[in-house]
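Have a look at the structure below, then the notes.
Of the protein chains in this complex, one is absent; all others appear in place.
Letters are used for the chains, namely A, B and C, taken in the order the chains are written, and counting of residues starts over at 1 for each.
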Amino acid sequence: METSISATFLVSAGDQPGLVARLSGFFYELGLNIVDASNHTDVHAERGPRFFMRLVVDLAGLSKPEAARGLGGSAARKTLEEVFGELAKKLGATWSVGYSDVPPRVAILVTKDPTCLYDLILRQRMGELRCEIPIILSNHATLEPVAESFRIPFVALPVTAATKPEQEKQLLEHVKRHHVDLVVMARYMQVLSDDFLQQSPVVINIHHGFLPAFQGAKPYHQAHARGVKLIGATAHYATKDLDQGPIIEQDVARVSHELGPEELVRVGRDVERVVLARAVRAHLERRVIVEGRRTMVL
Amino acid sequence: METSISATFLVSAGDQPGLVARLSGFFYELGLNIVDASNHTDVHAERGPRFFMRLVVDLAGLSKPEAARGLGGSAARKTLEEVFGELAKKLGATWSVGYSDVPPRVAILVTKDPTCLYDLILRQRMGELRCEIPIILSNHATLEPVAESFRIPFVALPVTAATKPEQEKQLLEHVKRHHVDLVVMARYMQVLSDDFLQQSPVVINIHHGFLPAFQGAKPYHQAHARGVKLIGATAHYATKDLDQGPIIEQDVARVSHELGPEELVRVGRDVERVVLARAVRAHLERRVIVEGRRTMVL
Amino acid sequence: METSISATFLVSAGDQPGLVARLSGFFYELGLNIVDASNHTDVHAERGPRFFMRLVVDLAGLSKPEAARGLGGSAARKTLEEVFGELAKKLGATWSVGYSDVPPRVAILVTKDPTCLYDLILRQRMGELRCEIPIILSNHATLEPVAESFRIPFVALPVTAATKPEQEKQLLEHVKRHHVDLVVMARYMQVLSDDFLQQSPVVINIHHGFLPAFQGAKPYHQAHARGVKLIGATAHYATKDLDQGPIIEQDVARVSHELGPEELVRVGRDVERVVLARAVRAHLERRVIVEGRRTMVL
Partner (left out) sequence: METSISATFLVSAGDQPGLVARLSGFFYELGLNIVDASNHTDVHAERGPRFFMRLVVDLAGLSKPEAARGLGGSAARKTLEEVFGELAKKLGATWSVGYSDVPPRVAILVTKDPTCLYDLILRQRMGELRCEIPIILSNHATLEPVAESFRIPFVALPVTAATKPEQEKQLLEHVKRHHVDLVVMARYMQVLSDDFLQQSPVVINIHHGFLPAFQGAKPYHQAHARGVKLIGATAHYATKDLDQGPIIEQDVARVSHELGPEELVRVGRDVERVVLARAVRAHLERRVIVEGRRTMVL
């Protein structure tokens, strides 16, 4: 059996009657089957109740006359997007779409720690993360052999306080040249500037602490000093406010007084990579909608 | 602000195009706002892909002319159900509906352990469990003072192997006299007969083990002997096959070699009552659909 | 079989060779069997490596001539303490002892929320918490019927900003009159003054947040606004620095974007009471040693 191609729509709008019916009806009338749908209304949203929906639509129906008729003659993806855009406009909705046969392109940023890098590559190779990894970027040459063993291009761009603007410019050039859709900071030990973030595709970062506790540097040493009984990790979208971006995923592990800061690092590493992988996966599957400082993971 | 009254529909049907659109469109056309909706298609269902949907509908719209018109003159709940039933029939769907102003009536079955009993009553009193508890039934008088302190009628019906059919008959009479919708076995230490289960409203049971491991008696002693590192609890619908009913909720707690069987019981008790409460809550909120041996918790 | 009476010693000292041998040897030479022992050396302690030990000793041996001989004639508990005190002095150790036949006396402080109160009483009644509960104190009369249903004295002492010093004075009098060893704040919605804390027996508090995140008021509203994916609770010893006392126990529960602040409160309540109970139990079993801002839970 051939797997069919699907489109995943993410929609958000001010809440109003009939949203589920009108959005699902749109595809029904075109003869496009809805494979998966979920929605949520956040009644606590700042500017009044807000509606979020994820719709996965089987595109096989696009080849039937019904679809072309409904779309005004052409059943191209572009036409589908235009006509859907008109409905969205009427509803005051924000939306985006991705196609299962156009895998997102992911750049991985690393420094010296190979844990998350190996983890992401292995998951991609095993089909858990549906994406391409055209480039690995680093401020150190340490992990070049890892990249090489998987035959992924690797570029080391050392950085100092003085050269940071220039280094980030080069980072951006590589990101753009490889048509990257998502940048993942897999233990990249540098803060990306606001300037970079504004020009870059969306960036996911992993913080080795249970945010909002222990922001900033050496979170496990902070956690040890405070004597916490659980340590955690937080994957979030990078924003100009360090460690303040919308949280995508978090998890914790139990620790005891017996563990020193170095052992907390070890325990934390296991949490980090699982949390980062889950966040990247949710993003790649187009499950995440950002609204203010919060995410909906549909 | 007055909270509006809602109806919660649960629908399951063989998968087919347009289900989301047609079901949500039904209410949209009547001017009834969908407050919450979620659906799932189980592609692994035994008899082919199967669709499940939960729709929460604001009934405020029933008082508008639009609704009466759409329903053929009457906007009574009964008419709504009849008209919806016609749609369901066309779709080959199974369905049920519950109303937020008709709280389910729950009978609690206990023996001597007060943990789950207190827990369920307190949650009901704090508004976590939206139900009425018209009766507590037991095979022992031990917990009568607990029932009394909350002013809930309590009936003790002792049981022996010889008197079991007769005792169950009396249990059933109490259940029916109080118009009970759900029976919760809150550490009721008797097996209910197939005969009872066939005549009774639906029954939820808590098993103090991580099913399907450790079925039957003394699961914590079994767990200790086997040296497991986690113990669990499982809430499920009671069926004639002991401990084999569809699972609603499970959870575990970490244990170590240091704990003896009695201490496993203590740790397990905390898991049990949380798991039972979550299962009862999911059922009361009409989130659970049974399909064969599995549940969908929407 | 009669359960024997035991003494539990907690010892902490600067690390030095032979501590385990000398401490366990002390009891061995007296013919007192060590039922349970655990120790830990914190190499990261501020003032250099520090040693912690918990020793549970069967006091049955005190009735043998060996013990009286070793203790210089008398086998009274007081003599045992004196002689052990001399060893501790040589080792530069801090220590304390408790006896299994002298259950600690616990005062519970509440306001209006019955969850933790019921939980603690039920666990005590079932033998999980080995203590007496001679008094329940509150700033509201709301929970008096709960206390009454368990036949525990209840005193309501309303409080305003103006009357706080006087009210705390009365609280203290009740605490002292009932020979209370431990005060548990079971959702007592007042901050205890530094003055109270200095005169009171040790106080355990439950914070409905995953400290050190979300200190202060309305932590679940803070958590919702920040969009966290896990919420937690923290039991700690109360100190003059609000929410900064040494942490005894923490736990978390997974939440999603679907839950509003009120629902986070509900989920959090389950975590809180389990965390508080575990902390109180660890304290009552004399497993907790405080060192600076950290606890060792042996």
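Going forward, a contact is a pair of C-beta atoms (placed from the backbone, for glycine too) under 8 Å apart; a residue touches a chain by one contact, two chains touch by 3 or more.
Everything numeric in this text was worked out from a predicted model, so none of it was measured.
Within the whole complex, the absent chain has one touching residue among C:T41, C:S74 or C:Q244, and that is C:T41.
Of B:R47, B:K78 or B:H257, it is B:H257 that touches the chain left out of the display. When the full complex is taken into account, the listed residue touching the unshown chain is B:R293, out of B:K112, B:R177 or B:R293. Chain A meets the missing chain through residues 114-115, 118, 122, 126, 128, 145, 149, 266, 270, 274, 277. Hidden from this view is one chain, which touches chain C at 17-22, 24-25, 27-29, 31, 33-39, 41, 254. Residues of chain B in touch with the missing chain: 40, 42-44, 210-214, 224-230, 232, 246-252, 256-258, 260-261, 293-297.
FYI, only the chains that are shown with their structure count from here on.
For the pair chain A and chain C, the distance between mean C-alpha positions equals 43 Å. Residues of chain A in contact with at least two other chains: none.
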